[in-house]
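Working notes for the structure below.
Excluded from the complex is one protein chain; the other protein chains are retained at their positions.
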Amino acid sequence: MSLGSVKASYIPDSPDILVSGREITVSFSDRNEKRTTVLDGLDFDIYRGEILGLAGESGSGKSTLAKTILGMVKYDSGRLYVGADKPQMIFQDPYSSLNPAKKISWIMQEPLRLGTNLDKNTRKQKVSEMLSSVGLSDEIGDHKPNELSGGQRQRVCIGTALMRNPELLIADEPVSALDVTVQAQVLELMKSLHKKHGFTMLFISHDLRTMYNFCDRIMILQKGKIVESGKPDEMYRNPKAEYTKLLLESAGISSGAV
Amino acid sequence: MNNYYFKKILSLLATLLVISFLVFSAFEIIPGDPALSRLGTNATPERIAALRAEMGLDKPFLFRYFLWVVECVKGNFGTSYSYNVPVMSMIGEKLPITITLTLLSMSMTMIISVPLGIALAKYAHRTFDKVGFIANQTIMSVPAFFLGILFTYIFGLVLHWFKPGGYISYKQSIPGFIGFLIVPAIAIAIPKCAMSIKLLRAAVLQEADKDYVRTAYSRGNSTMQVMYRHVLKNALIPLVTFWGMAVADVIAGSIVIEQVFNIPGLGRVLLTSISNRDYPVVEAVILLIAVVVVLMDLVTDILYRRIDPRVRRNEKG
Amino acid sequence: MLQSIRKTLKKYNNFFFNVGMIITLVFFVLAVVGCFYTPYNTTEMNVALKNSSPALAHIFGCDNYGRDIFSRVMEGIRNTFFISFFTVMIGSLAGIVIGAISGYYGGKLDEILMRINDVMFAFPSVLLALVIISLFGSGTMVVTLALGIAFIPSFARIVRSEYKKQAALDYVQSAKLMGAKDIRVIFVHILPNILPVLVSSVMIGFNNAVLAEAGLSYLGIGVQPPEASLGRMLSEAQSYLFSAPWYALFPGLAIVFMVLGFSMLAEGISAAKSR
Amino acid sequence: MKKVRIFLTGLLMTMAVALGGCTGDKTAETPVSSAENADGSGYSATGQITIGIAQDLDDGLDPHKVDAAGTREILFNVYEGLVKYDVNGNLVPAVASDYAISTDGLTYTFTLREGVLFHDGNAVTPDDVIYSLSRCADTSNGEALKPALTNISFLQANDEGKVVIKLNEPDPDFLSYMTTAIIPAWNTDPETNVVGTGPYKFVSHTPQESVVLEAFDEYWGEKAHIKNVTLKVIANPDSIVMEMMGGSVDMFCRVTDEQAKELATGDFNIETGTMNLVQALYLNNSYEPFQDERVRQAICYAIDPDEVMAYVSGGEGTEIATAVFPAFGRYYDASLNDNYNKDVEKAKELLKEAGYENSLEFSITVPSNYQPHVATAEVLVEQLKAAGINASIELVDWDTWLSGTYSERNYQATVIGVDANPLTARALLERYRSDAGNNFMNYNNPDFDAKLDAAFATYDDEEQTKLFKECLSILSETAASAYIQDLPCFVAVRKNVAGYKFYPLYAQDFASLYFTDAQ
Partner (left out) sequence: MLLEVKDLTIEFHDHDRPETVVENVSFSLDKGEILGLVGESGSGKSMTAMAIAGLLPRKKMKKSGEIIFEEKNLLTLPRNDLRGLQGDEIAVIFQEPMTALNPTMRIGRQVEEALLLHRNMTAQDRKNRAIKYLKAVELDDAERIYESYPHELSGGQRQRVMIAAAMINRPKILIADEPTTALDVTVQAQIIDLLQRTNKKLGVAILFISHDLSLISRITHNVIVMQNGHIVEQGNTDEIFANPQNDYTKKLIAAIPKVELN
């Protein structure tokens, strides 16, 4: 799954675009050769340092877009530029995103083992630093994933992803499986880390409420097409696309209502 | 849907072709020569050469294999070197024996293991379960031929329920034929039953934790109703795979059982024709066994689709 | 380190594991001891003791050559134990490699490997044993090789389905994103997670290996006389069921209990893992 | 001419008698009922018997082609030659009622017996005899089925309906070849249509299951008593006891001594005879250590036939010291047995002289389907250990033995039993000529070859016997092989069946069997 599967690489016009795609189309063929298109000629740009929200319902193609950017899915046509080296991802289900057979400290050391030639102690040192920066105590390192709560596990995922401070971090519904109170704390943590390290983040979610305070910009995805994008404040006040209106209404967001 | 089956059958044929080639080349390696085996000790080089030519063994290996495949496709499997009887008639005679033995033992396995498996699951984690489990494990560890010897001794010689070695051909009397095969079938079925019970119990316990079982209870179903109406069908899925493989295992295992109970089934034909280097018969028997094994795979697949509609659309798990 | 051993042992002390471990240990000791010492020389014949019944001197009695059955059963256990052990090693190691690759990559490679698997599955092990015997001569090594190869398909299938399941989980994707090469993902990341399933199927494989070896030597293929094999002792004992029934009883019981030990162990391990 | 014939027949008869003394110690009583039943309305046999056979008739049913002992001994009941062997190994007239041999031994005249019918009801005619014999002598497509018959130069029926045979050169054993089966002239495919003149006619053969024979009521000689004989194939020798005790098999030839003991406790009588074969540890004389005579002799000293017999034959075997078994009464010399009485020290000494002290190693290849030979090999391995000889056993299936050991001769030692087919001294000894096709032992001894040729050349009987005996003692002195025993032949017969007869050759005479309780 190397990154090199760029069909037609091209350099976007402005230098502060980190990831850009033109006419990106992705389709899958299931058993009886029926092809279903998931991304249909998508154009998008992600600017360096911003938090871009990607909203859409299940089946809209938001995870596929994430995987396409990461090179885990080959796209049929279009042009894609990914300026970030080794982008990292945080997954939705905290129970399957950490290797159940390994200790937390082993998992967090893995990016250093693969990418750097730091010796054991320095790696351990770096892990305990990261653990504290994601608000976890050092002895968490000796535990196994199944001994941690959902919130703790998600913090470990974030820590692991940031070990080699990547330029791009993709978070695929990182908090939707957590309790409300824990959700707020994790989002708070991601916000502060983003401020501290300045990495670019693609935040995928179906909850427009959380995205309102979290994202700099939001793109609405429906059936593989971007129906609208813009700053949350403007978009929520006067949505242009019908689908955006429906989403806002269903989430109980109308001008003035909580 | 049918292009899935078309591809499946195509791959089955490919598997058969590869197996037949392997068997053909196996005989190039194994020492011994059918002509010599036919002529015995007073074979002389000239006579061996003459017989080999008659058997067509003097032609190069690949040519012989190709010729054989062409003949097979036309449905003519050649004649046996030892009995010069057409291979098909010889095997045709033995097939009903092995099929009956397999069907008897498999049906016994199914009839006994389903209720017992569910009962064990129902009373799981209680003394009955533990005792049942140990009995299950012990039965599973008994080799079929040891069971065969024990049965022949106890039921045959002591209790005289059946005449050891008293195989009656189906040509003479069908009831006698089936009557005799019951005890060997039990000897085969018992270890298979033990394994089925273990698998079914595990599957039922696994399904019992699933959400739809809670929904069934919420509608007012009793435990038994939930077990038989909801859980059983889902729990059968892993069992179907095991039974598919078990049939292939029973046929291979019947070689030993036929030896203990002196039943002239396919197992015996395979063994004797291997030692007589009776190539056409060995090829045909192995192909037949391979067809059954591979068919079982197909049948399991179909059963899968009958039981689990989810599989119908996407590729089997 | 000590603390974690005590923790795992505590997790494992369920009924089946303990009983299974005891029986398996007994057989393991018998097998290892059998390599160096047996109460009597296993091939030393003694006309006077022909078919003599179990007595203090010969607790299992003597066979039709007057050889001590207990020593021969020990030698039989040794042969069967090590044959089954190496059979399962060959079968599982090859099975892991084939299963892992076809399960992890899927697609064409998976299709081909599975077809090869079907072929090996349908090919009768009796013929395979004969081919190998004619290539390398008969003996314990040959039976081990023949059975080992015959066991690869079932292991490959189990490992393949496990790898298919694990490969879909997120921790595998994140390992790849970190830059782990496929080989590392397969053996360092995924393998530890399928160990419980693998261990229990290895144990069940062990049972089938013992039963298969007994079956093969029953048909006269495998361990050569005068060396003892439980399967052949059982087949020879058939002729003496009346005058010397113990000749059949003890090898048969040895097989049954050896297999029972392993299956209880397998059950104990999988029960502990699932808790 | 007539006088000469009587003399010769007399002579041949005496020779056969000399061969005698090989039947089992319990000779069968004469059958109770006469051939005709009371109302004389033509004879009809009754009852059914199931006889177990270890080997299926899997090398065909053509009497002129089959070689396997198991097949020959059964077809003995279905086919007959002009002459056939009786219980004592004498050649008695069969399809031919009488025969005359010319003084120069070149012309044989056979008078066909009146009333001999084929199983399909037609009478036997001279054409049938000529067809049968010429079929065996025919060399048109390669080698003749029975090479010895190529010696025939003239084969025709004379005006009195007798069959006249002229030979190119005299052959004292020619009469033994006249046991060749007579088949009807119309029968071009004896494989499938099995029609002979014997006491039993062929009914059916289900491969690997059973062969069914039925009494031929119009048989010319002593008619069969039991109507239906089912020969049931028992593939697993170990399960014989269980099946007989279980009641599904009434008789089995060649059970082991232990099985015999078991069955004796049940509803069976055990008849004991000899297998009529030379069981030995045959040594491949071309294998490097065995080229040295002293090594072979050391092996003979190291092994103890009596101990082998104690284990393998329950003490019932007959020790032999050279390539002949007791059935050949006139050549069998029991004194030779003392050439190599067990002497471990002597064996070690010889090995030291030959430079193999405690270093002789060889493998014994044994066909796995012959339990007595496997058992013998296991005992021999034990015995050889005492003399510092390290022997190992390699079990192979019959076909591998036939091709690997027998025809390609790549083996070191093997344990097998060699029979005499036909029942002549030539058949036993010819095998040891250095250039003989079936000399699988690679025995090579010029003075033995010379003596053997001399024996074949002489026509004087005493002279030939003396020469044959000298040949046999050479084999013993030069330890061609380590001879062990003529295996005992235990036949288990259900108590209500009697009349079993032992023959010095591979023959099972079912016609002589009868139910003691039925008649």
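To keep things simple, chains are lettered A, B, C and D as they appear, and every chain counts its residues starting from 1.
Note that in this section contacts are C-beta pairs under 8 Å (C-beta built on N, C-alpha and C of every residue); 3 or more make two chains touch, one makes a residue touch a chain.
Quick caveat, the model's predicted, so the values are computed rather than measured.
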Displayed chains contacted by the hidden chain, counting the whole assembly: A, B
Listed residues A:V19, A:M108, A:I170 or A:L247, member touching the removed chain: A:L247
Sites on chain B contacted by the missing partner chain, in the whole complex: 210-212, 214-222, 230, 233-234, 307-310, 313
Residues in chain A touching the chain absent from view: 57-58, 179-181, 183-184, 206-210, 212-213, 233, 236-237, 246-247, 249-253, 255-258
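In this text, only the chains that are shown with their structure count from here on.
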Inter-centroid spacing, chain D versus chain A (mean Cα positions, whole Å): 90
Intercentroid distance (Cα basis), chain C paired with chain B, Å: 22
Chain centre separation (chain C, chain D; CA means) in Å: 47
Interface hub residues of chain D, defined as touching at least two other chains: 236, 239, 242, 245, 397, 400
Residues of chain B that touch chain C when the two form their complex: 11, 14-15, 18-19, 22-23, 26, 29-31, 130, 133, 137-138, 140-146, 149-150, 153, 157, 245, 248, 252-253, 255-256, 259-260, 270-271, 274, 282, 286, 289-290, 293-294, 297, 317
Of all residues in chain D, those that touch chain C in their complex: 236-242, 245, 256, 258-259, 261-262, 265, 307, 310-311, 368, 374-375, 377-379, 381-382, 392-397, 400
For the chain C and chain B complex, residues of the former touching the latter: 15-16, 111, 115, 118-119, 121-127, 130-131, 134-135, 154, 161, 164, 207, 211, 214-215, 218-219, 231, 234-235, 237-238, 241, 245, 248, 252, 255-260, 263-264, 267
